[in-house]
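Before we start, here is the structure in question, set down as structure tokens.
The complex appears here without one of its protein chains, the remainder shown in place.
We just call them A, B, C, D and E in the order they show up, numbering each chain from 1.
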Amino acid sequence: MMNNIAIFPGSFDPITLGHVSVIRRAIPLFDKIIISIGINSEKKHMFDMEQRKSWIEKIFQDEEKIIVESFTGLTVNFCKDRNARFILRGLRTAADFEFERGIGQVNKKLNPNIDTIFLLTEPEYTPISSSIVRDVIRNNGDISQMVPKEVLKDLKIA
Amino acid sequence: MMNNIAIFPGSFDPITLGHVSVIRRAIPLFDKIIISIGINSEKKHMFDMEQRKSWIEKIFQDEEKIIVESFTGLTVNFCKDRNARFILRGLRTAADFEFERGIGQVNKKLNPNIDTIFLLTEPEYTPISSSIVRDVIRNNGDISQMVPKEVLKDLKIA
Amino acid sequence: MMNNIAIFPGSFDPITLGHVSVIRRAIPLFDKIIISIGINSEKKHMFDMEQRKSWIEKIFQDEEKIIVESFTGLTVNFCKDRNARFILRGLRTAADFEFERGIGQVNKKLNPNIDTIFLLTEPEYTPISSSIVRDVIRNNGDISQMVPKEVLKDLKIA
Amino acid sequence: MMNNIAIFPGSFDPITLGHVSVIRRAIPLFDKIIISIGINSEKKHMFDMEQRKSWIEKIFQDEEKIIVESFTGLTVNFCKDRNARFILRGLRTAADFEFERGIGQVNKKLNPNIDTIFLLTEPEYTPISSSIVRDVIRNNGDISQMVPKEVLKDLKIA
Amino acid sequence: MMNNIAIFPGSFDPITLGHVSVIRRAIPLFDKIIISIGINSEKKHMFDMEQRKSWIEKIFQDEEKIIVESFTGLTVNFCKDRNARFILRGLRTAADFEFERGIGQVNKKLNPNIDTIFLLTEPEYTPISSSIVRDVIRNNGDISQMVPKEVLKDLKIA
Partner (left out) sequence: MMNNIAIFPGSFDPITLGHVSVIRRAIPLFDKIIISIGINSEKKHMFDMEQRKSWIEKIFQDEEKIIVESFTGLTVNFCKDRNARFILRGLRTAADFEFERGIGQVNKKLNPNIDTIFLLTEPEYTPISSSIVRDVIRNNGDISQMVPKEVLKDLKIA
């Protein structure tokens, strides 16, 4: 029997409460969700791969269906490697939607067997993105309503 | 064990190739999908409920996971009656998204346990809506690229 | 000395928590805000003018700066009659913005001295509009998170 | 030799300065532009067909390339009848664009030989639509910045 | 008695006619408007801080309510330092709106007492942004319809 495996790709620099909410609500739909941290050498990150991965693992340590991996190359190729037929994404705004639709349709051209599944971000997380979080961190602002407590704890220690 | 049941609500006046594509691609995600034809006494329909229901049943007659029902009242209440935790919808355009996000967020206020799952319409079906189909029918245009053959057959006979 | 008077025009059929939030936050900007209920004989209303007006008066009975009036004709003409240089509006979505920008620019052509001031709806009220509220009422749904307690009370009695 | 003929379809109830600007700027692109007033028995009009047609004919009486006709049925069928390979439309807003893209793509499905050509509305005419003009007329407002002098003259006499 | 103080934050590299129009129309709403030039060491500027500040001071030298300052860090923190309860912004397009709504909602999370007030850009200034102006300058184009005469004068001398 074929399993329903989904990839949730992203940079997670850092993971936000919006990401966490989308992933938790998607758990019943899949047998496994692979939170897939894209390695992009051209992009500068605020937090290194180990840190980003460690946060996500702590947050979902009690969820048996969730694993965390890093990957390079096209998302659809990583899907094929992992036997995943679905890509999972959250939608916040109409601008988000236009961007995600483009990516989703290109992915379908690259591999017609892979489909993207979208969930809505909760209204209170709509304005929260990783790049907003980094901007607030840089300016020493309060991110306690934006990231999970696992991220918050490490940032306060630092 | 709790099953994953989804409602796909709509008027389906008539069902389009875009609807069919979204439903077929969502089948692996759920144990059951209830295609739910809303009864709205304030809306005039081109095709009566029996006709609309009969087309959908023919199209999906070989899909065991799919059943067709009509309903009145709030979608979230029908979900609760049927034990469905998910509402399934297709997304065609940014305008669609803004509309669906509003409905999805209101539904969540009415029943926080119910979530909406979105799939993208295929690019070739993006411009096709039931209201466009009705407009083409009224003007005796060719809808063969817009609706399933089950609908087409009956319309040609008529 | 000239006063800063604003008109907040609408149908308020019924007034929502989103309307109330926008009006309350705008109070410090103006000497007077006239909540202006447009009389539109071509539109069918769920609640009659007296009911709509009465709710708004109760909600803002302790706010000295706020008065409630009905009006007919162009909003800019009512502004001129009341010596109001500003129109106040809330913005919920990008679709809202495009609509309001059109109206605001037309108003400026009709009377260049009148300007529209926009506030954002709070995220939790973004999906709430009067038309959504009416739809939920018609289907006997729960509107307790959508309208002020003054509206809720009367609807429960009824 | 095949000519470049374009259809500019619409209700023109009434024609606006925005329409006129788009049509005038498109004249060099085509051998003939047929301003095509759609007959839609389900829509109520403020001005009757003869009045709408007469205004357009007066406005463009010195433009040899422009003719005015009414039509029923699908726009693409009227194109075929008139040997027109192009549909001409103005674009005002992003909402306009989404709507026009849908119509344009459906037209292409109905007749792949027909293409839609878009021009931008001038910024000062962006908020002006026929429905806004009708609303201002109904409220006795000043439409002198919204419609051509040929329309204005008749409305003032009346 | 508490005063109504607003911050108008931006890079103003350089200030445009669109900025000036929004600020002038907002003057009646506030006791003081602080045009606040953000210092962002990661962004490259075409004009240095002194130049940008000097232009704005000249343009508004007769407006007693307007002062110009530079600031670092979060906008909401600068608001608090200056006792400002309002952030003032212009809105040009739907894309603008989506961006500004995100920023405005994040600011509200960071400090719930601060609200953003929006005015519409005049239609003729809708396409004008500082980045467009810089692009035209780089290509030796004519910016006389895009920036105030105080900016134009210095650029022509240079």
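The working rule: a residue touches a chain if its C-beta (ideal position, glycine included) is under 8 Å from a C-beta of that chain, and two chains touch if they have at least 3 such contacts.
Computed from a predicted model, the values in this text were never measured in an experiment.
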Visible chains in contact with the missing one: A, B, D, E
Contact residue for the chain not shown (choose from D:G38, D:G73 or D:P123): D:P123
Interface with the undisplayed chain - residues on chain E: 93-95, 126-129, 132, 136, 139-142, 145-146
Contact set of chain D toward the excluded chain (per top definition): 4, 25, 28-30, 85-86, 91, 94, 97-98, 101, 104-105, 108, 115-120, 122-123
Footprint left on chain B by the chain that the document does not show: 93-94, 123-124, 126-127
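As a working rule, only the chains that are shown with their structure count from here on.
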Chain labels contacting chain B and also chain C: A, D
Cα superposition of chain A on its sequence copy chain D - rotation in ° rounded to nearest 5: 180
Most central chain, judged by mean C-alpha position against the global CA mean: C
Repeat of interface B-D, chosen from A-C, B-C or C-E - more than half of residue-number contact pairs shared: B-C
A-E or A-B, whichever has more C-beta pairs in contact: A-B
Length of the line joining the C-alpha centres of chain D and chain E, rounded to whole Å: 39
Interchain centroid distance [CA atoms averaged], chain C/chain D, Å: 34
Contacts with two or more other chains, residues of chain E listed in rising order: 94, 98, 101, 104-105, 123
Every chain pair in contact, whichever chains are involved: A-B, A-C, A-E, B-C, B-D, C-D, C-E, D-E
